[in-house]
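Following this message is one structure expressed as C-alpha cells.
Missing here: one protein chain of the complex. Every other protein chain is in place.
Chain IDs A and B follow the sequence of writing; residue 1 opens each chain.
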Amino acid sequence: MIHFQNVTKRYGEFTAIDNLTIDIYEREFYALLGPSGCGKTTLMRMLAGFETPTEGKIFLAGQDIAPVPPNKRAVNMMFQSYALFPHLSIWENIAFGLKREKMPKHDINDRVEEMLRLTRLEKFARRKPHQISGGQRQRVALARSLAKHPKLLLLDEPLGALDKKLRQDTQFELMDIQEKTGTTFVIVTHDQEEAMTVASRVAVMDHGKIIQVSTPDRIYENPNSVYVADFIGDVNLIEGTAKLNGSDSYAMSWHEGHAPLSIKSPNAFSDGQKCHLAIRPEKVAISADQPAEADNAVQGRILDIAYLGNISTYHVELPTGAVIKAQTANTRRIARRAFTWEDTVWLSWTATAGVLLAD
Amino acid sequence: MTLKTMTMTAVVALGTAAAATAEEVRVYNWSDYIDEGLLEKFEKETGIDLIYDVFDSNEVLETKMLAGGSGYDVVVPTGSFMARQIQAGAFQKLDPSKLPNKGNMWGAIEERTSKYDPGNEYSINYMWGTTGIGVNAGKVKEVLGEDAPIDSLELVFNPANMEKLASCGVHFLDAPDEMIPAALKYIGEDPNSMDADVVAKAEPVLMAVRPYITKFHSSEYINALANGDICVAFGWSGDILQARDRAAEAENGVEIEYNAPKEGALMWFDQMTIPVDAPNPEGAHKFLNFIMDAQNMAAASNYVYYANGNKASQEFLEEDVIGDPAIYPNEETVQNLYIKEGYPPKVQRKATRLWTKVKSGT
Partner (left out) sequence: MRRFVLIAIPYVWLLALFLVPFAIVLKIALSDAAVARPPYFPQFDWAEGIAAFIAELDFENFVWLTEDDLYWKAYLSSLKIAVISTFFTLLAGYPIAYGMARAPEEWRPTLMMLVILPFWTSFLIRVYAWMGILSNEGFLNQFLMWIGVISEPLTILNTNSAVYIGIVYTYLPFMILPVYSALERLDGSLIEAAEDLGCSRLTAFWLVTIPLSKTGIIAGSFLVFIPVLGEFVIPSLLGGSDTLMIGKVLWEEFFSNRDWPVASAVAVVLLLLLVIPIVLFQRNQQKQQEAE
C-alpha cells in the first residue's frame, strides 16, 4: 500500500533519512523501532505530509503523494503529545475531523458515539481534555484519529506516557481495534517489547536507515546483524573466528585454551572469518555439574544474580573475563534456590540455540 | 491647549523640589517671550539664581495659581485671566517702595490694565498686543481678487469670503475669549459684554463660517502661515509677525501681512505678578524692577517683536519695532482697540460650551 522509494530527508547538512526504500502492506501493523533520533518521527511526518522528502518518492496506493497537502491525505496521525484541542470537549475533539468532511449531522453523531464506545470514553464525552486522565486522553487521541476511517493510521509513540499495566492493556486494545477496523497501522516506539507485542512486522532503524524488517519472532530469533540482535532483547555476544565444519555447521574458536564452539548457522562464513555468536540468555542453561551431552559447555563463576520475579538472570564470569547471562524460570521459591554468588557453575547451549553473525 | 507645556511644566515641577540654598527667583513666563541674554544679565547684576520656566497656555498657569503651591515668584498671566485670579486671592500686592523703576511705565497702558487690576496694585505690564488677521496676501488676492478686505473682519466672518478661502486654508485661535469678542464686534455688539444673551449672539456668526475653518489651534498657524499651508490666520500679532519673518528667512516666496481689523481689534496685556505664596517675594520685586529698566525692556521687545507698556524704553527700541504699525499701532487704530475682561463663571461656561459647539458641532 505504501512504497518508499529511495527517500532521503536532509535538514541542512544533517541527513535524517538516508536513501530509504520500504513497503508497508494493507491491513498491516507495522512497527518502527530504533534509538532516539534515528528518524522515526521524520518518516511518519513525511507520510502525514508535514515534511517533504529531499529526494525520492512516496507512493500511497500507487499514487505519488508529494503534491497532496496533509488535509487531503487519507492518513491520520496520532501525535506523540496527543495534540488534543484544549478548547473543545472530548466529543468535539472526536467530531473535529468529521465536521471538516461536511458529514451530515446525525452521521457525525453516530460515528462519534461509536468511537466513544470503542475507546470506552462514553462517560467523558462532555469533558475538556484537561479534565481527564493521561490514559483517557491517549484514548481520545486514538478515537479522534480513527474517526475518519483513515486508510493509514500513524501512531507516534502513542503509549510513551502510560504506566506499564495501562500500556499493556492499551496495546491489546490497539491490536483489537486494528483487527476490527482493518486499518493499516504504523506505530513508532522506543520500546522493543511493545513493538514485539503489537506488530505484525517490525522495522529496526538506525541513523536514518532500515537495518532489518521482519516479523517479531524472526527479528528476535534471526536478527540479521549484531546491531539488531543487541537492540532487540537481551543477548550474549561472543566474538571469534569461523571454521566450516560440515555443510552448515561451524566451529568457532573464541579463546585460546577453550574448545571451539559448535554452531549451526544458515548464514555462510568463510574459514577464518571474524564473526559473533549471538545467543539469548534464556537459551543458556545453567547447572552445577558439567552437562553430559551439551553441544557447548563452559565453566564460570556467578558474579551477580538479577531476580526479576518470574525469572532470574545470572551473570556468569568466564575464566576469559567475558560475562555471559543465563536465564532460568523461577519455578521454585527463593529460599531453595540452587545457586548463589561465587558458585562455580556450568553454562551450556545447543548448536542451534544461537545465530552466527558477521562483524 | 498645548501639551508641550504640560510636559515641560511636569519636568519643571520635579525641578522645583530641589532645595533652595543660594537665593533664587523662579520665573514662569510664556515660551519664546524673552531675550535670554536678559536672564544672564539679571543673575550677574543681583547675584540671585534665576530659574526660568515656560508655559504656553493661560489655562495651565491658572490651574497652578488656583491650586496653590506652585513655587514660582513671578508669573505672567494675561489680563482677563489675571482679573479672576486676583479675585480668587492668588496674588500679592506689589510694594512700590521696592520698584523704583515703576516711573518708567506708560500711563496709557496702565489706564487700560487697571480694568483688570484696579490701580495696578498687583501687576505691571510686560507686553501687549492685538489679536488680528494674518494673511498670505498673494494667495488671498488670488482667491478673492485685488480688493480682498484683508484688514477687515469681513474677511473671516463673511461666509461668502470664507467659502472661497477654505481652499487655501484658514486657522482660528482655539481661544473662545478671543474669538467670541471678535464675532460680536463684527455684528456690532459690545465685544466686552458680560451678558450671556449677547455672548450667545456670537454663535450663529461662528457657526456660519465653521465649515470653512481648517483648524482651531493657538500656535500651529505660525508655521502653517510661514510654509504657505494656509492663507489666513486669526491670531496674535507677535506670532503672525514671527511667521512673516520666518517666511522671509526661508525665501519661499510667501509674504505675510498682519492687520488689526479696522472695525476694532482686541488688545491684550500680559502682566507680571507675584503669587501670594511666592517663596521669595523680595527677589521677585528685584526681578520686576530689573524688567522695568528702560534698556532691559527695550531689549525684550526688540527680541520678541511685541509692544511693551514701558514708555521710557521706547527710545531704545529699534526702528523696525517702534516704527511698525503692526506692533505699535498708530493713533487712529489705537482708538479702535477694545479690551476684554474675564467672564464670570456662568457666562464663562456658556462661552466654553458655545466654543465646543463651534469646534465639534455638538
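Please note the rule applied: contacts are C-beta pairs under 8 Å (C-beta built on N, C-alpha and C of every residue); 3 or more make two chains touch, one makes a residue touch a chain.
All values reported here derive from a predicted model rather than from experimental measurement.
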{"item": "Neighbouring shown chains of the undisplayed chain, as defined at the top", "value": "A, B"}
{"item": "Option from B:R84, B:K139 or B:K286 whose C-beta touches the chain left out", "value": "B:R84"}
{"item": "Given B:Y72, B:Y126, B:F216 or B:Y306, the one touching the chain that is not displayed", "value": "B:F216"}
{"item": "Contact residue for the chain not shown (choose from A:P69, A:P266 or A:G321)", "value": "A:P69"}
{"item": "For chain B, the residues touching the chain missing from this view", "value": "1, 3-4, 7, 57, 59-60, 62-63, 65-68, 84, 87-90, 174, 176, 213-217, 227, 229, 276, 345, 348-349, 352-353, 355-357, 359-362"}
{"item": "On chain A, residues whose C-beta touches the chain left out of the figure", "value": "48-50, 69-71, 75-77, 79-81, 83-87, 96-97, 100-101, 130, 144-145, 148"}
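By our rule, only the chains that are shown with their structure count from here on.
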{"item": "Approximate Å spacing (C-alpha centroids) for the pair chain A, chain B", "value": "91"}
